[in-house]
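Below is the structure I would like to discuss, written out as structure tokens.
One chain of protein is taken out of this complex; the other chains stay put.
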Amino acid sequence: MNVQSKPGKGGYIGQSMPRPNAVRLVEGRAQYVDDVMLPRMLHVAYLRSPHAHAKILAIRTDAAKKAPGVVLVATGKDFANIEKFAGVLAHFKGMKSAQQSVIAIDRACWQGEPVAAVVAESRHLAEDALELIEVDYQPLPVMVDIERGLDADASVIHAELKDNLCFSRDVDAGDFDAVAARADHIVEQTFRFPRHTGVCLEGRSVLGNWISADKRLTVYISHQAPNMVQDCFAKLLGLPESAVRVICVDVGGSFGIKTHVYGDELATCALSMMLGRPVKFVADRLESFVSDIHSRDHLVKGKIAVTKEGKLLAVSFEDRLAVGPYSVYPRGSAVEGNQICNITAQWYTLEAYRARMQTVFTNMAPYSNYRAVGHPVAVGIAEGLVDAAARKIGMDPIEIRRNNLIPDHAFPFQSVSGMKFEVMSHHRCLDELVKAMNYEALRKEQVELRKKGRYRGIGIASMIEITNPSAMFYGIGGVRVSAQDGCTARMEPSGSIVILHGCGEQGQGTETIFAQIAADAIGVPLETVRLVTGDTEVTPYGGGTWASRGAGVGGEATWQAARALRHNILELAALITQTDIGKLTIVNGSVVDSASGEEKITLAECGRIAYFRPDTLDSYRPELCVTRHFVPKQFPFCFTNGVIACHLEVDVNTGFIELQKFWAVEDCGTVLNPQLVDEQMRGGIVHGIGPTLFEHCIYNENGQLQNGNMADYLVPMPCEIPDMVVCHVSTPTKETEIGAKGAGEAGTAGTPAAIMNALNDALLPFNTVLTDMPFTPEKVLKGLGKV
Amino acid sequence: MKAAPFLYVKPKSIDEAVALKERHGASARYLAGGQSLMPVLNFRLDRPDLLIDINGLSELRGVSNSGSGVKIGALTRHAEVAKSEIVKSQLALLSECIPHIAHPAIRSGGTFGGSVALADPAAEWPACCLALDARIVLRSSKGERRVEAKDYFLGLYDTARTENELLIRVEFPAVAAGTKAVALELARRRGDFAIAGVLAQAKKTGVRLENVRVVFFGISDRPVRLSAVEQGIAEGQPMETIHQAIDAGINPDDDIYQSGATKTHLAKVLLGRAVEQLRQ
Partner (left out) sequence: MSEQMQISFILNGERKQVLVPMRLHIIDFLREKYELSSPRVGCEHGVCGACTIRVDGELARGCLMLAVQADGKTIETLEHLTQTGEIKDLQEKFVERNALQCGYCTSGMLITAADLLKQGKPASREAIRDHLSGNYCRCTGYEAIVDSIEAVMKKRVESGKRAAR
């Protein structure tokens, strides 16, 4: 039935299997960090700087220390033995950052930076005591102006760095000026991508439990990369790696927010070590807004050179982005800008490309990688410019893309910026999209409705997405984030299979697809496969879930481990049944004759003999537990591609935008579980809708976040989101046997551009173009000259 | 984000509630639905010493007819207003507002009186009170007093209710039969407070609109009724003239997402739509 020498032929792979681990969640039996209660557990709350930049002159904690239920009050100096940290990637030339301490010592550099901690019997009591701490601040000049941040007279946040530049990069490929000289038009456009944040429904949470007798720290944490936490916490706390165990059970949303080291989380573990008791920290909503990493925040000036026949010749842009006061540890705050330099418009056959990117330190909240790092901006710039070019020459957006996207037969392909693409399917995806959305009919409807004063717009965004990163992503830069994943596959005496994996679950369905892969690879029923993830003590070393790597990298490790286990089972069965191993295969939990299908021996019987009667096997030693590791090596990244369309209506009197529908066609190679991919796309699209229409961390000139709560920071709720159609094209990668590419971020990458293009398509009759996200009603009205 | 400590009492009678409040004054709060008070307690933006939970005062709950009018008890939940047959048949304007007010879980907790007591400038019920000439009934140890809605809303979260007075009910005079009501508002997300809203009510006789009532909300520090606008509509004046009356009558402040000018513009658009609907 599910005999698999190659994945994807009639087995579980490719089927929309439901997630067995979701049952617990719908029954209210999940276990997030806040659900873990340990004996003698204490709670910590952090006092956070109200100033964006201030010298800390004095902190008086006497009254807080005496408050009811308080066990410990600590300030920055109490953590001075913890190493300082900053995320600086060695392969990013010239990148720099000041070193950050867990808790601010002499100076606070953003509104929300922790300056003191109170550990108490309950969170309530800890918060009561926080109010009794007095801090004398001397406000310092605040730097939040992205445009002026690099001016000679700008106030410099860290004097030792000399300026506010974190990282800059110039790419100059082909001769832009010479190529552009051949164009009929050079179209310019400025773009603004707002600063926004993750708003995971579960705040960041950590529970540190130091057991001094064992000299061991157990860290329950809501995180995407357990092994990274283990490595970083051990290093910074001065412990051997083996003394730190990291457990991630259920994680209530992460989206990149939970791939970093946060001072308050580290401090919580340090406090547990100071007290010898478990200490829990759960970020509440208000502190999440000012302490979770923020992202995007770009000001971009772009240009595109196009001929009147619609040939795109060259793209250039300058991108300024505003990060926080430190480069976030350990992944840094510069990957966003770097990705944009690498990939913008690289899905087109351009002759020249010029990019300048400057990442600027500011006194706003720390900033780092958030779902689809850099992509929404890269796709936004490119697709915004392509539509601008199309408008200029009066060409249909589909046609201009057909004319310029890299042909499907041209792969492998090296883009003008030097990106190496193994295989992609832009044209097939575009064809699918045109069919799925019934493009022609929508265009007709648009014309009819315009006559009635209703303005609908259709926006298209083609794109690529970096997935399955190799060690060229972090490892090469000296960042100790694993690009490889390990998987252990073990057969138990009953014939059931246990998969232990370094790559965990935050709801994407990672465990389910690993089970599907393992079941097919071995030949057992899905229900006999059990997954263990999220515990550094028992799982093989792995990278975790980020950069859409779980399926492609973690999945391949699973396949390799499970295939190796299958081989070992067959070897054992061959010996027991005295059959040539070449004639055996495993089907549905039994070893059968591959030709006749006749059952030779069940896995349970193999298990019984292997574990309890190995004496009957002469000198043969069965090995029913194998571990395999996988890391991509042929390409630095595995690029996926896709195209997203947005259909919306603008009320030109109120400036309100009503989303009608989205269509997405994506190519993630082998589709391991269609429903899970669809839902990743849908969730991803909504992450793209947020900052395009609603979400924006609004800071004033004093570095104060103006809307740091859920009533004022507008996340999309059920009524703001339309239905979304998702279709698949599949061109598997040949680098792995399973052929899966990543699928977690494509929706987020393409959606802002699709909405922007749809909006400007709707506004075409008014001769106005909007590129300053989020597109609030006011901005639309201003664009229309109504206010 | 945990509330600072406070004491809690749940009085059994109005007299007891009022007496408690008068004894503790500004350091005590009445607690009704809690849908506005609890967030500010959790934020520690407000830190009373005592909460006086008025939810035990069942006589304050419910919608009933009084003479030719309708009275709504302070503790009537938004959801109960929505379900009330009396409201549906006699206070159509209120029914029109329901879909705009928050979400199911908040509508089942939040109270009519809480909303009118708080007087959020973007809230629907205060605007309805103004549009329908309601009288707000307030209780203290000195007894009851009635305040006309036009004299009740004084500014941002500021009303004629003195610190200790308990809002016990709102009385609505009868609305003339055949009156049409429209409630339009614009909010960025469903159930959010309005960035601009308009309530309009009139009786249509032939092509004319009579007894026109217009109240704007979400555009000032309180709900605003503009008689020049009402007159303009009744007289069938051109929209430009009516817009001038709006410009003269309101001057909204900027907020984090929109300027005052945008709010004024939106108020005009909504009014145009409301009048169109009244004329249908």
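Labels A and B are assigned to the chains in the order they are written; within every chain, residues are numbered from 1.
We adopt the following convention: a residue touches a chain if its C-beta (ideal position, glycine included) is under 8 Å from a C-beta of that chain, and two chains touch if they have at least 3 such contacts.
What you see is a predicted model; the values in this text were computed from it and never measured.
*Asks:* Which one, A:M37, A:A58 or A:A595, makes contact with the chain that was left out?
*Replies:* Result: among the candidates, A:M37 touches the missing chain.
*Asks:* Among A:Q15, A:Q99 or A:Q675, single out the residue that touches the unshown chain.
*Replies:* Once the missing chain is taken into account, the touching residue is A:Q675.
*Asks:* Which positions on chain B touch the chain that was left off?
*Replies:* 1-8, 10, 31, 34-35, 38-39, 41-43, 51, 53, 55, 79, 99, 102-106, 108-109, 189-191
*Asks:* Please output the residues of chain A touching the missing chain, sorted low to high.
*Replies:* The list for chain A reads 18-19, 22-32, 34-35, 37, 68-69, 122, 124, 198-202, 250-255, 284-285, 506-509, 675-676, 679, 682-687, 709-711, 715, 717-719, 721, 723-724.
In the analysis below, only the chains that are shown with their structure count from here on.
*Asks:* So the centre of each chain is just the mean of its C-alpha atoms; given that, what is the distance between chain A and chain B in Å?
*Replies:* Chain centroid spacing, chain A to chain B, equals 44 Å.
*Asks:* Under the definition above, what is the set of chain B residues touching chain A in their complex?
*Replies:* The touching residues are 1-5, 39, 43-44, 186, 188-192, 195, 256-259, 261-262, 265-266, 269.
*Asks:* Spell out the residues on chain A that touch chain B in their complex, using ranges where they run on.
*Replies:* Of all residues in chain A, those touching chain B are 123-124, 127-128, 131, 284-287, 653-656, 694, 698, 706-707, 709, 711-712, 714, 716-720, 776-778, 781, 786-787.
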